[in-house]
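Below are the structure tokens for one structure; questions will follow.
For this view, one protein chain was removed and the others were kept in their places.
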Amino acid sequence: MLAILAQAEKTFFLPPGRSTVAASHDGLYQFVLWMSVIWLILIAGVMIYFVIKYRRKSPHDKPVGPTHSTAIELGWTLPPLILVMIIFVWGFRGFMDMNQAPNGATRNQVIVAASKWNWSFTYAGGQNDGTLHVPVNTPISLVLTSSDVIHSFYVPDFRVKKDVVPGRYNKTWFQATEVGEYNLFCAEYCGQQHSTMVTKVVVQSQEDYDAYIRKLDEIIMTMPPVELGKRAYKVYGCKQCHSLDGIAGTGPSWKDVFGKTQTFADGSSRKVDENYVRDSILNPGKDLVAGYDNVMPTFQGQIKEQEITGVIELLKSISANYDGPILDKAPAAPGDEAGADAGDTSGGGNDETGETQLQE
Amino acid sequence: MNAHTNDDHGIGHVSPIWMLLGVFALLIFFTVMTVAVTYIDLGPANIWIALGVAVIKATLVGLYFMHLRYDSPFNSLILVCAFLFLALFIGIALMDTGEYQQNIGPPDTVRPVAG
Amino acid sequence: MSNEQKHTGDTGHGDNHHPPDHPAHLAHHFETPEQQFESGKLGMWVFLATEVLMFGGLFCAYAIYRGNHQDVFLYGYGALDKMWGATNTVVLLASSLTMAWGVRAAQKGQQKLLLTMLFLTFMGGVGFMCIKGVEYKAKWDHNLFPGTMNAFYYEAGQPKYPEKLEHAIEFIDGRNSGGNSGGEVQGGGGHGLLDADVPYDESPAIEHDAQQVGHDGAGHIVSASPVILTASFGAPADMSTIKPPASPADMGVNDAVIDHAGVLTTPSAEHTQVLWRDLSSAEQKKVHLFFGIYFMMTGLHGLHVLIGMILIAWLFWKAKKGAFNKDYFAPVDIGGLYWHLVDLIWIFLFPLLYLIH
Partner (left out) sequence: MSVIQDQVKVSGYGGQQGPGETNYINHSKGIMSWLLTLDHKRIGLMYMIAVLTAFLGGGLCAIALRTMLYMRSAPDVAPITTGTQDVYNQLFTLHGAILVFMFIIPAVPAILGNMILPLMLGAKDVAFPRLNLLSWYCYMAGATFFLFVLLSGGLDTGWTFYTPYSTSTSTSVAAATMGAFILGFSSILTGLNFIATIHMLRPAGMGWFRMPLFLWALYATSIIQVLATPVLAITLMLLAAERILHVGIFDPALGGDPVLFQHFFWFYSHPAVYIMILPGMGIISELMATFCRRQVFGYSFIAFSSIAIALLGFLVWGHHMYTSGQSAMTNAIFSLITFSVAIPSAIKIFNWLATMYKGSISLATPMLYALAFIWLFTIGGLTGVFLGALSLDIMAHDTYFVVAHFHYVMVGSMLTSFIGGMYYWWPKMFGKMYNETVAKVAWFLIFFGFNLTFFIQFIAGSQGMPRRYADYLPEFAIYHQISTLGSYVLAIGLFLVLYNWIQSLVSGPKAPQNPWGGNTLEWHTSSPPPHENFIEDPHVTEPYEMRAWDYDESIDGYVYDKAKAIELDKQSQH
């Protein structure tokens, strides 16, 4: 217990600040903390002193004390009043710094898409990942969107938190000051697996960051479809609800599903083929498998064509109901002018992406 | 029996008939007026006129039909308090939602068809 | 304590402590009839305050949606009938008059007049509910139900009932354009539908929203975000470009909507008659909200009218048994307060719902 207090006391209970706004926040925190400690000692001290000094000597006691004094009463409202006004102004100024991104932050805009129970970060070039990578000492502007319920973007080390509200675009920003990996939590209760909606912010030097972005660009063009499917499985949070081992979760397992005939909630049925998988990703409520709730958000506009192909190939590869061929290299995506035929090198490095899970 | 209650006025204020009818006539007049005003276009003033007329009508009902004018002032205070808190509630909520409208876009504009 | 005691108006305590002049209607814990009367009134007023705040929540929802989506309200109110609303106002005011008159009769001990007035008040309630029924029927004939059944209901960006929607648009557009320009209405409705039928084809809306935001003077982030969002999701450039407006009307819409950035202001005169095609696609999807709010407000009010009618029927029954006299008429007075409050709320509902301009 003492060890924890000693540990926590080093940073005044807070984790070390790793963003530009931390200094102002932590200063106010310390001010209020010490003010509170002084008040608490004062109040408890007076209380205990009076209990001892004026303890009842006999049940026949009939003490008489002062009953009112307007001067004293008005007098002792002043110190708290002044203190709270100082704290208000201090807190408000700190908040405005946290709220208003500096000029230039929009150059490094990241779109944070939250869904049950997954984070997905889209960088300015359209690359997409399940962990947030940012360059150090650079203001980063975040646009927060949710496709289902309210989530909240929370990085304690950066002192940043903003709710991710469906149907609108909240914005926040931060500027990390130290290279390292930090926890990123969902702070607004969002249902069953709220507590696993945890990922990392990776703060890198500008060179490492640039290399990371380049690698993201390559992955989608070069990775074999099954590997790309596995990556999408993690990045888009499919794994929160769909298992690969046959155990039903919030949604049906992906094992052996390809080629199987599914019965839907409305009684109809259909064989799972490429088109069905595609429909299920883009319009999940359309053919709902019997026995499951309609809770899956659409990935329309987020998932790329190559990734859908990847998911399809992944499903084929783990299905006993399918014995056809499996694509082993990146296909040429229709309408994709840049990387149509660049797919003959296999991308490694998928172990560096999508490690989004808690205690994995 | 209590001598006080045998008094001709009984408990509470008895409204004369002319007053009830007069108030009713005024209420009808204002109703006709508020409908008539909608046929004239006064821009943003229309809604405020409509609400103003409604407040006048509500005040008439409260003061005379509901006897507030002759009642304990505390009863009026309760009603005024209710409206005051309501105004604060609506006012602050309206101000805030108005301020953040800029953050609300139609959800589908973020989802163009993927390539 | 026995049930008999309860029915004699005693509050369950033994009556051996009643002073000899304690009238039967005076509960044991009050000293004088005045005290009991004033307590009852005070209690009722406090209750009325809770009613005001309860309706207040709906008024708040109304104010926020009307303030932020002017045209949706201007459009949706076209389905309502101003004259029925006005008639109902008069009916309710008249029943308020008879109620107040009834209280006067009770105060003066005029038994017959009291019964007449209570009966008239009750009939006022019946009349109000009948007219309300006629109005609701008119909505239902055009599938304007609250919630998922509403003709304007959209699911995943698509109209849920395309045919009913077309019919409802025809109905409201017809009324909003003065009911005499059927050809124009057809055109407007048809155009809106065609647009909506194309999946995710919100191109005019994108342009409209970007423009609107820009005009609102919002920061860079705001105006930039839709563009960046569309671009950054890897969509080919031509997907985010804007289709040429399908009709000259669309061009007009953009200008008209930009005007109304303020809260609770009304657009200029030429736009008070809003047609379906005048609404942005985002607003088209919110029209069903107007009906949700309309039905919630009038429904809750209607429920209060019903409760008031039950109350008045009970008063009538008690009065018939001769329960009231000039020393004891508190229930009539207090029941009357409730009835007047129902009237008072309607006084606000009427201009807000039926007289949108």
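Letters are used for the chains, namely A, B and C, taken in the order the chains are written, and counting of residues starts over at 1 for each.
Here is the rule we go by: contacts are C-beta pairs under 8 Å (C-beta built on N, C-alpha and C of every residue); 3 or more make two chains touch, one makes a residue touch a chain.
Keep in mind it's a predicted model, so treat the numbers as computed, not measured.
Asker: May I ask you to name the displayed chains that the omitted chain touches in the full complex?
Answerer: Visible chains that the missing one touches: A, B, C.
Asker: Of the residues A:Thr196, A:Gln262 or A:Asn321, I need the one that contacts the missing chain.
Answerer: A:Thr196
Asker: Touching the hidden chain in the complete assembly: which of A:Asp163, A:Glu218 or A:Glu305 does that?
Answerer: Of the listed residues, the one touching the omitted chain is A:Asp163.
Asker: Of the residues C:Leu26, C:Ile64 or C:Leu275, which one touches the chain left out of the display?
Answerer: Per the contact definition at the top, the residue touching the missing chain is C:Ile64.
Asker: Can you name the residues of chain B that touch the chain not displayed here?
Answerer: Contact residues on chain B toward the absent chain are 74, 81-82, 85, 88-89, 92-93, 95-97, 99-100, 103-104, 107.
Asker: Name every residue on chain C in touch with the hidden partner chain.
Answerer: 1, 3, 6, 11-14, 17, 27-30, 35, 38-39, 42-43, 46-47, 49-51, 53-58, 60-61, 64-65, 146-149, 153-154, 282, 285-286, 288-289, 292-293, 295-296, 300
Asker: Applying the definition given at the start, please give the residues of chain A touching the unseen chain.
Answerer: Against the missing chain, chain A presents residues 1, 4-5, 8, 13-15, 21, 24-25, 28-29, 32-33, 35-36, 39-40, 43-44, 46-47, 50-51, 54-57, 59-69, 72-73, 76-77, 80-81, 84-85, 87-88, 90-99, 148-150, 152, 154, 156-157, 159-163, 165-168, 170, 183, 185-196, 198, 249-250, 293, 295, 358-360.
Just so we're on the same page, only the chains that are shown with their structure count from here on.
Asker: Give the identifier of the chain nearest to the protein's overall CA centre, each chain being represented by its own CA mean.
Answerer: Looking at where each chain's C-alpha mean falls, the closest to the middle is C.
Asker: Go ahead and note the Å separation of the Cα centroids belonging to chain A and chain B.
Answerer: So the centre of chain A lies 46 Å away from the centre of chain B.
Asker: Could you list the positions in chain B whose residues touch two or more of the other chains?
Answerer: Within chain B, the residues that touch at least two other chains are 103, 105, 110-115.
Asker: Considering chain C alone, which of its residues make contact with at least two other chains?
Answerer: Answer for chain C, listing residues that touch two or more other chains: 200, 225, 229, 233-236.
Asker: For the complex, which residues does chain C have touching chain B?
Answerer: Result: residues 21, 23, 32-34, 37-38, 41-42, 45-46, 48-50, 52-53, 56, 59-60, 63-64, 67-68, 82, 86, 89-90, 93-94, 96-97, 99-101, 103-104, 107-108, 157, 199-200, 202, 205-206, 209, 213, 216, 218, 222, 225-226, 229-230, 233-236, 239-240, 263-266, 268-269, 272, 281-282, 285, 326-327, 329-330, 333, 336-337, 340-341, 343-344, 347-348, 350-352, 355-357 of chain C touch chain B.
Asker: In their complex, what parts of chain B are in touch with chain C?
Answerer: Residues of chain B touching chain C: 1-2, 4-6, 10-12, 14-15, 17, 20-21, 23-24, 27-28, 31-32, 34-35, 38, 41, 43-44, 46-47, 50-51, 53-54, 57-58, 61-62, 64-67, 71-72, 74-75, 78-79, 81-83, 85-86, 89-90, 93-94, 97-98, 101-103, 105-106, 108-115.
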